[in-house]
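Heads up, one of the protein chains got dropped from this complex, but the rest are sitting where they should.
In order of appearance the chains are A and B, and numbering begins at 1 in each one.
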Amino acid sequence: MTAEAARTRSTGSSSLPRVLGPIRPRARWQELRLLLVVAAALVIGSVSLGATVTGSFAPYDPWGLGIYLAVLLGAHLAQVLAGRRTDQILLPAVAMLGGISLLLMERLPKDLVVQRFFGTSFGLAEVQLIWLVGALVVATTVGIVVRSDSWLRRYKYTWAAVGVGLLLLTFVLGSEINGQRLTLQIGPVSGQPSELLKVILVVFLAGYLSENRALLVEQDTRLGPLRLPPLPYLAPMVAMWAIALGIVVVQRDLGAALLFFGVFLALLYAATGRLSLVVIGLVLFLLGSAVMANLFEHIRTRIDIWIDPFSDPLGAGYQVIQALHAFARGGLLGMGLGGGLPEIGGQPPIPEIHTDFPLAALGEELGIVGVVAILGIYLVIIERGLRIGVAAADDYRSLLAIGLALVVGIQAFIIAAGNLKVLPLTGVTLPFISYGGSSLLANALVVGLLMALSDKGVEPPPPPSSRSRWARLARRGAG
Amino acid sequence: MDGFTLVLWGVRILFLALLYLFLARVVRALLRDLRAAAREPADRPGRLVVIESPGGEPAVGRSFGLDVITPLGRDVNNAIVIEDPFASAEHAVLTYRGRSWYLEDLDSTNGSYINGQPVDGVAALTYGDEVQVGQVRFRLERTRA
Partner (left out) sequence: MLAPTGRSRPLGPTTIHVALLLSVAFAVLAGAAGYWGVVRGPDLSRSPDDAAVIAAGRTVPRGRILDRDGTVLASNLTDENGEVYRVYPSPTLSQVVGYASRIYGRAGLERTFDAELTGLAGDPWTDAFAKFGADRFDPKDLSVSLAFDLQRAAVSALGKRRGAVVMLDPRTGEVLALASTPTYNASDLADPGTAAATFEALRDDEAEPLLPRATLGRYVPGSVFKIVTVIAGLGSGAITPDTTYREQPRSERNGLLVEGFRVRDGHHPETGSTALDLTGATEVSCNLWYALTGLETGGQALVDYAARMGFGAAIPFDLPTAASQVTNGRGTDPGGFVDDVELANASYGQAETFVTPLQMALVAATVANDGELMRPRLVTALTGKNGTRAVGPESMGRVLSDADARVINAAMVAAVEGPLGRRFTSGAKVPGVTTAGKSGTAELGGSGEPHSWFIGFAPAEDPQVAIAVLVEQAGRGGEVAAPIAGRLMSLWLNGAE
């Protein structure tokens, strides 16, 4: 390499994103093999459902399953054609979860949800299939198209503002359903902005933490025996805490608050390694919850019901008790798809079974064996995300990937724990399995971004400029 | 148990088995990937070998393992301490990003050089290139795997 070629002025940012690079197909055999196993499992599952319901060994909804598998194949082929060296495990894992969701929605009464699109009305399974297809399209497209992260990393405060704006919009204009103000309705379209918010949160946090990481680790304000980060850096953290509490109070969405705060603390630890910060955060959280529980009846009820649902078996505790009964009926192997969930008055025994309690339904039909497998798949998705984070080229991408993995993983944990009475029941959805378009699309966006970040042939991030904080720090010396 | 129920339960258990087959294959792939990553010396992707050192510190022939960011200079807090009157306290930083090496000169008094050429701000270098800080010259080499 000549000296001229060696000289590089620090340029600051990389070139504009190349949306569609040259088509250079690359085989993805591992992904294909895994997708085949997924397809086999879903076909067998569909036959099992069909046999239970109709008495003959044929797939229950061949058209629905066929469309789903076809879209999966299409997604795989699109990725092969795009030729990026992205992760090959994420798509099959998501596909398996989505397929299980489809089977579950097919098995539940179709009139649980009726949506009218363009004059035709669609039942539960059909709507979920539409959203699943949409989710797969979003995930694949993002995974193929997103080649640079500068649009995320440079505008982090803009993104934060968008997030806060969305939040405020929901506070003010949101429609109250079941005592929770979660849904925003604009014209015919309604969605849950909190799903998108969690992605924006991670984008902002990744940027903020990667930039200020060294300072957060090194510099301290002393507050008695405590060593806190410098005061100006404490501010965003306290702001996070306040936002979380705000969500609980105004939106009555305990789950989202738990999720935001959990992701925030975990990312903070991952970035700084300082347990003291996490401990302070936890203390703040517990204090805040204690105060909230004292002030707000609905939170206190949730916690009482969590501790002893049998104290109000026909009222607030009904849902959780029915969920526990579902796991009990399932036992080790379950009752088989379609074989459980005895109806009470023509309805499934657990209210909101398609949104809040799909895990309990799967617990009854697939047994503990099935539930553990599903939990394992979530753990796999988290692990992939964390692995992508650890292998990333710089701090921002690392934290972004880690944060995205955590957002999916912690959300899955929160609702699964609520189903199993390990945590109070909250209204978050089980990613990829619960019914809900906003949830599916937002989580698909997360997986798509993870795949984009996992590209092993990615262009390097901008090298450190002489104005970089690192250089300043190196000059000042450690400590 | 009649025939139909027997086969039905067989199918149900087959479904659960396929779920676990999927999980097993994925976990196997994960472990393989993790083991490969561990074998890759991710935090020591290269080394600097001293080829000339008039002051004797660092010694000629000594090989420094490199991290992803390695500061060089006279100050004792540097990862590579260069005891040379022509080296500044914080002289330069060698970084490894996205499979490439970069040398950044930290506004040192006498400058840093790659293959004899002065470095203005940040410059890229590759294995085999020679780096000069003060009077000490190093060569960037791959880690002996």
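The rule we apply is simple: contacts are C-beta pairs under 8 Å (C-beta built on N, C-alpha and C of every residue); 3 or more make two chains touch, one makes a residue touch a chain.
No experiment lies behind these values; they were computed from the predicted model shown.
Here one chain is not drawn; of A:271, A:284, A:361 or A:407, the residue touching it is A:271.
In the complete complex, the hidden chain is touched by one of A:65, A:337, A:382 or A:404, namely A:382. Residue-wise, the contact with the chain that is not shown comes from A:344, picked out of A:173, A:303 or A:344. Against the chain not displayed here, subunit A makes contact via residues 213-214, 217-218, 266, 269-273, 313, 321-322, 324-325, 327-332, 335, 339, 341-344, 349, 363, 367-368, 371-372, 375-376, 378-379, 382-383, 386, 389-390, 392, 394-395, 398-399, 402, 406, 409-410, 413, 416-417, 420-422, 474, 477-479.
The rule is short, and it goes like this: only the chains that are shown with their structure count from here on.
Note on chain placement: the centre of subunit A and the centre of subunit B lie 32 Å apart, centres being C-alpha means. Per the touch definition, subunit B reaches subunit A in the complex via residues 4, 7-9, 11-16, 18-23, 25-27, 29-30, 33-34, 37, 42, 69, 71, 75, 77, 90, 93, 95, 97-100, 102, 104-107, 114-117, 119-126, 129.
Taken in their complex, subunit A has these residues touching subunit B: 1, 3, 6-10, 30, 33-34, 37-38, 40-41, 44-45, 47-48, 51-52, 55, 57, 88-89, 92-93, 96, 333-334, 336-337, 339, 366-367, 369-370, 373-374, 376-377, 380, 383-384, 387, 390-391, 393-394, 458-461, 463-466, 470-471, 474-475, 477-479.
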